[in-house]
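For reference, the structure I am asking about is given below.
All protein chains but one are shown in place.
In order of appearance the chains are A and B, and numbering begins at 1 in each one.
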Amino acid sequence: MLTLTSPIETPLHRLPAGAKLAALCVTTVALFALTSPLALGTALAVVAALYLANGRAFALQGLRLLRPLWPFVLVVALWHLWTGALADGAATLMRMIAAVAAANLVTLTTRLSDLMAVLERLTAPLARLGLSPRTLSLAVALVIRFVPVLLDRQARLSEAWSARSPRRPGWRLLVPATLATLDDADRVAEALRARGGIG
Amino acid sequence: MERNLTHIALFAALIAILGLVPKIDLAGGVPITAQSLGIMLCGTVLGAKRGALAVLLFLALVVLGLPLLSGGRGGLGVFTGPSVGYLVGFPLAAFTAGWVVERTTLPLGIAATAGAVIGGIGVLYLFGIPGMALVLGKSLPEAAFLGMAFLPGDLIKAVLAGLITRGLAQMRPGSVLSRA
Partner (left out) sequence: MGQSGILIEGLGYEVPGRRILSGLSAHLTERRIGIVGRNGSGKTTLLRLIAGLIAPTQGTIEVEGMNPAGDRKAMLARLGILFQNPDHQIIFPTVLEEISFGLAQLGHPRPEAETRARAVLAAHGRAHWEGARVETLSQGQRQVLCLLSVLAMQPATILLDEPFAALDLPTRARLHRLFDALPQRLVTITHDPATLEDADRILWLEDGQLVADGPAPEILPLFRTEMARIGAADADTDLPH
């Protein structure tokens, strides 16, 4: 499965994941502490500069990741245009875009395996409760392995539906889909046990 | 032990694909995205603990950078954006829905719908709306007003969660683990 990590290599790719995440936490808290449009505008400009410093293609990738925000941008813009609190509106929008863009920057420049390592370190204390790092990576691997399998089956179920109905599939299709997922879980558990189990 | 792991992992995968497949049609021809329905089903079918863990695993994969949220969204940006409250609330919503199904003796379909309403709307909005308020710079009442736009759809999904859970038990008694 393709992750959102950018194939375009940047200097940021070489920074340790833990450091980037820590910096992101600090940045996010700071962004939500700031209130002046000037300060937030500067912050946004800094984030934008970080993107543009890595080339136009990279910056475009970053822009694409911001696209899902547009309904919220619209709502806030219209809201503040209506109430006349323009400075507040600008501050809110700049803060929101800066926060999301900064977080996306970490996602674009950090590989899944590196983030996985951080996640394993962070959850190490939970090993006593049964969540060993090995279990976590097995769980992640299982999900990634089975997303295409489930997608394929959903496509076949949709086809079987379309073979008897001119309408798009309804909620009923989720019954055989969920049942088949439960069966998959049983079968994979068996396969795991056959290979020595997860201890 | 293995069975717990595989149920959690495979239902996390189920949430993922429900964000990737074409929308489900409602009776009137209105399409809905099935992903939040999948989150409710984790609770109502797997029960509170495993359901919540399945959702947490799903969120972990989103954090890791996989575009598994409906619309192909993913990565850390979704956790610093307006939906952050809802994302944090999802595992708790699934837990609550599962808890209601496990702890009550209501007929399964009713329990599942009730769980989906209390969890998927009550608990979820409890986290989702303050999250929106924070990120959109609005007061709680203002954010609640915005959040109400999702209420009709979420109510329908709660009913569907009940119908699907009951449908599972009808199709194969004993398959619904929360009542097994």
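Assume contacts are C-beta pairs under 8 Å (C-beta built on N, C-alpha and C of every residue); 3 or more make two chains touch, one makes a residue touch a chain.
Remember, predicted model here, so these are calculated numbers, not experimental data.
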item: Option from A:His13, A:Arg111, A:Arg145 or A:Arg172 whose C-beta touches the chain left out; value: A:Arg172
item: Hidden partner interface residues of chain B, rising order; value: 167, 170-173
item: Chain not shown, touching residues in chain A; value: 153, 156-157, 159-167, 172-173, 175-176, 180
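The working rule: only the chains that are shown with their structure count from here on.
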item: Between chain A and chain B, centroid-to-centroid distance (C-alpha), Å; value: 17
item: Contacting residues of chain B [partner chain A, same complex]; value: 1-3, 5-14, 16-17, 20-27, 29, 31, 34, 37, 41, 45, 57-58, 60-61, 63-68, 71, 73-82, 134-138, 146, 160, 163-164, 167-168, 171-172, 175, 177
item: Chain B contact footprint on chain A (complex, rising order); value: 1-5, 24, 28, 32, 65-66, 68-69, 72, 75-76, 79, 88, 91-92, 95-96, 99-104, 106-108, 110, 112, 115-116, 119, 135-136, 138-140, 142-144, 146-147, 149-151, 154-155, 158, 167-179, 181-182, 184-186, 188-189, 192-193, 197-198
